[in-house]
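Omission of a single protein chain aside, the complex is shown with its protein chains in their original locations.
Then we have chain A:
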Amino acid sequence: MRGAKSATWIAGAIAIALSATACGGSSGGSGAQAGFVRANWGDPQNPLEPANTNEVLGGKVLDQIFMNLKEYDPKTGEAKNAAAESIETTDAQNFTIKIKKGLKFSNGEALTAKSFVDAWNYAALATNKQKNAYFFSDIEGYDKTSPEDGKPTAQTLSGLKVVDDTTFTVKLSKKFGTWPVRLGYKAFAPLPKLFFDKHEEYLKKPVGNGPYAVESYERGKLMKLVPNEHYAGVHKPKNKGVLLQVFTDSNAAYAALQAGNLDVDDDIPAEQIKNAKTDLKGNYFTQPAGIYQAVTFPFYKEEWNKPGMEKVRKGISMAIDRKSITDKIYNGTRTPMVDLTSPVLGEANGYDKNICGDVCTYNPTEAKKLIEEGGGIPGGKLTISYNADKDSHKQWADAACNSINKALGNDNVCVGNPVGTFGDFRNQITKGEMNGPFRAGWQMDYPHIENFLTPLYKTGASSNDGKWSNKEFDKLMDDAAAETDIKKATDIYKQAEKIVIQDAVNIPLFYQNGTVGWSENVSDVALNPFSVPVFSDIKVKG
């Protein structure tokens, strides 16, 4: 009976193989539910802690479940008081923040001044590894909780003081008049006691104070949001809730949208944009987002920083035909840049469509003249470096090079230089290993011109990747920071922006557009300044 004996052994081998691979599978069911908005989502990159979320997928949830001291108007981008009753300062350095009375978290816990102070202290302490920790670097004491070298010497920020249940004060390490504008950013969200006491439990089902509360969360699959009965803000949900469904791919989500299995999709795949209007029967629009793509230069390399090079840099900028690239390659899902901020800011927060002027205007003859006057391109060769692993930067880099080559009448001047991975690309940048221009995209944290200037161009700033430095610019930035009147400060920031443009530090290319398509099942779909759908306003039919 050899056969039977073999069969036993095979059964044994199968058992071993299965025990190595088998995992208990269980999945809670969740089909379509009447009154709910079914929306496209992806797996967030970081744990769902407000100060640890620096990308859109996590941000999409936090936007729904938190109400910050301030919030940004979906239309104008203006920062308005939300949980804050008032935020006052007389010297642009000491702020007194009063929060509204009677606020509660979605689990019924009272929200007090301490909820904010504890959350901010947690975020600022290096050992908590929060990726948005630098947001708290303006508050006095950050150099103790997050020292550049060595272990933290303080557990809390000395600049934060709880006065009473609804009042706390903030002392910044230096003057920063527009600081309150950033308080709408989710890193500044308040946290309930649950977050500190039962952290694991919190991550499984986050608790906030926003328009929605998390009812259930199956990681990597689905989050069910329902209206938060304790919410006291102005954005009361007009639907029964939101189902955030994780899709593996934007094409899969788009197919589901077309088949009526999805209601809101804010990630229409680029190759479908051409058809989206007809496919979706007009239920589609696109608008500029707070994200742009640009190219900057290695100012730490002498050949790019010597006198005369500003003309060459300007010439390169003028040699790029932005309009035809956005039309032909991107089908209008990107918009040629005309300043260094974004249209989502609105003019009140520093967007100015006239500020870039001829530097951003395609003019091949003038471009060639300028480049020659400035002494030509160093070495006669130009590479534009970008990371090749995501977001298809190759397309624009090649197109921009093509445009530059055409303007200079020489096909061999400019080529794109792909770097394998994003991590490697960022590594080369931080180590100062770039030899020519490289991609310098920016995604805003909050809609104000300050966020588009300080991190990118101030001497020694965290994202000043080209290591550009200019005394006049730095002085204007300090002046603006010392100003308590936000309007006046914004004007000074705009003067500083002009210096960056005139020196052609950064070649602005395109604003990335947010896109959104929706099914016939819903109406009133809009995008906020962060290109996240305003879920609370969406109405479900029938």
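The criterion applied here is as follows: contacts are C-beta pairs under 8 Å (C-beta built on N, C-alpha and C of every residue); 3 or more make two chains touch, one makes a residue touch a chain; residues count from 1.
Here, contacts and distances are computed from a predicted model.
**Student:** From the list "Dihydroorotate dehydrogenase", "Aldehyde:ferredoxin oxidoreductase", "Cytochrome C oxidase subunit IV" or "ABC transporter permease", give the UniProt name belonging to the chain omitted from this structure.
**Tutor:** Spelling it out: the chain absent from the display is recorded in UniProt as "ABC transporter permease".
**Student:** Which residue from A:430, A:459 or A:523 sits in contact with the chain not drawn here?
**Tutor:** A:430
**Student:** Can you tell me which of A:90, A:248 or A:354 touches the chain that was removed from the display?
**Tutor:** Of all options in A:90, A:248 or A:354, contact with the hidden chain holds for A:248.
**Student:** I'm checking contacts with the chain that's been left out. Which of A:126, A:270, A:348 or A:526 qualifies?
**Tutor:** Final answer for the missing-chain contact: A:126.
**Student:** Since one chain has been left out of the picture, which residues of chain A touch it in the full complex?
**Tutor:** Residues of chain A in touch with the missing chain: 2-3, 5-7, 9-10, 12-14, 16-17, 20-25, 27, 29-31, 43-47, 54-55, 126-131, 133-134, 137, 146-149, 152, 203, 218-222, 245-249, 251-253, 255-256, 258-259, 261-262, 389-390, 420-424, 426-427, 429-430, 440-443, 455, 462-463, 465.
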